[in-house]
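Structure, as structure tokens:
Complex shown without one protein chain; remaining protein chains in place.
Labels run A and B following the written order; every chain starts at residue 1.
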Amino acid sequence: MVPLSYYLVLSAVLFACGVAGFLMKRNIITIFMCIELMLNGVNLAFVAFAAHWHRLSGQVFVFFVMVVAAAEAAVGLAIIISVFRTRETLNVDRVNLLKL
Amino acid sequence: MLHLALFSFFGAICVAGAINLLAQRHPINSALSLIVVMGSLAVEFMLLGAEFVAVIQVIIYAGAIMVLFVFTIMLLNAGEEERSAGSRIAVLLGVPALLILMGLVAWVLIRQNPASGTVAAGALPGTPPEIGRLLFRDFLLPFEITSVLILIAIMGAVVLARKEH
Partner (left out) sequence: MSGNLSVGWFVLISVIKILIAVPILLGIVAYTVWLERKLVGHIQNRWGPSRVGPFGLLQPIADGLKLFFKEDLTPPYVHKALYLLAPILSLTLALTSIAVIPVGGWVTIRGARIPLQITDVNVALLIILGITSMGVYGVALAGWSSNSKYSLLGSLRASAQMVSYEVALGLSLVGVLILSGTFSLRGIVEHQLGGFWNWNIFGGGQIVAFFIYLCAAYAETNRIPFDLPEAETELVAGYHTEYSSMKFAMFFMSEYANMVTVACLASVLFLGGWSGPLFGPPVLQALLPVFWFFLRVLFFLFLYIWVRGTLPRFRYDQLMAFSWKFLLPLAIANVIITSLVVALRS
């Protein structure tokens, strides 16, 4: 038996790491990966709560999160590629003009 | 006991992977540590009995989304991350902010936690038929809406990545 709070703390740690990376990192691809990390932390909380309350809906929500993550990755990476094509950099500090 | 040991072991791998993701400067190393995090999260799901979610986590996250990331990194030949003035400030403020956020979220979660808050290993076996029944009956509308979302995402990706003539 593991206390539910252990799972929640793990999920919080992962989420916080994601947030920190999102703020600290300068490479646009890594920033994007940090968002995925946050989503993963949330997924863990969903599954833990599902096990705790004996409701499968928690596990179903994980699927929706995954679908959104997949859609986000497809569009986001396409944006990254087109940003790289026009500016030839992946550093977010250098992507500071709305129009070239 | 075994459950706690496995939980701690893979939890430690998760956290180590997440911290490595922040510490590494090359995006491909970050991507690999994220894959490690996702793999050990799948084991955590398995411990909670969510075997279907665990396998889907590996197939979708580690096997499809992260492949896209690695592919993009290889395609753009992304090198080491540049450090700029902005990133130094972000590190100075970000690390304490990270700790505060972590503590805060954990504290809120533990406080809100009901008294008898323990979960057994394999507490809720999420078998494919049951999840499917739930997904296609109770959550039919969200399911259909996500399919539209996916369609829009596909079209968006195609439009964005197309070469301009």
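Brief remarks on what is shown
Everything below uses one rule, namely that contacts are C-beta pairs under 8 Å (C-beta built on N, C-alpha and C of every residue); 3 or more make two chains touch, one makes a residue touch a chain.
On a predicted model such as this, the values are computed, not experimentally measured, just so you know.
Note on the chain not shown: across the whole complex it touches B.
Contact with the chain that does not appear here is found for just one residue of B:Leu4, B:Ile19 or B:Val67, B:Val67. Considering the whole complex, the residue from B:Ile59, B:Ile89 or B:Leu140 that touches the absent chain is B:Ile59. Chain B meets the missing chain through residues 28, 32, 35, 51-52, 55-56, 58-59, 62-64, 67-68, 70-71, 73-75, 127-129.
Here is the rule we go by: only the chains that are shown with their structure count from here on.
For this pair, chain A with chain B, the centres built from the Cα atoms lie 6 Å apart.
Taken together, the chain A residues at the contact with chain B in this complex read 1-21, 23-27, 29-30, 32-34, 36-37, 40, 43-44, 47-48, 50-52, 54, 56-57, 59-60, 62-64, 66-75, 77-82, 84, 90-91, 93. Of all residues in chain B, only 3-4, 7, 11, 14-15, 18-19, 21-22, 27, 30-31, 34, 37-38, 41, 44-45, 48-50, 52-53, 56-57, 60-61, 64-65, 68-69, 72-73, 75-76, 78, 81-84, 86-87, 90-91, 93-95, 97-99, 101-102, 105-106, 109-110, 113, 117-121, 123-124, 126, 130-131, 134-135, 138-139, 142, 146, 149-150, 152-154, 156-158, 160-161 touch chain A in the complex they form.
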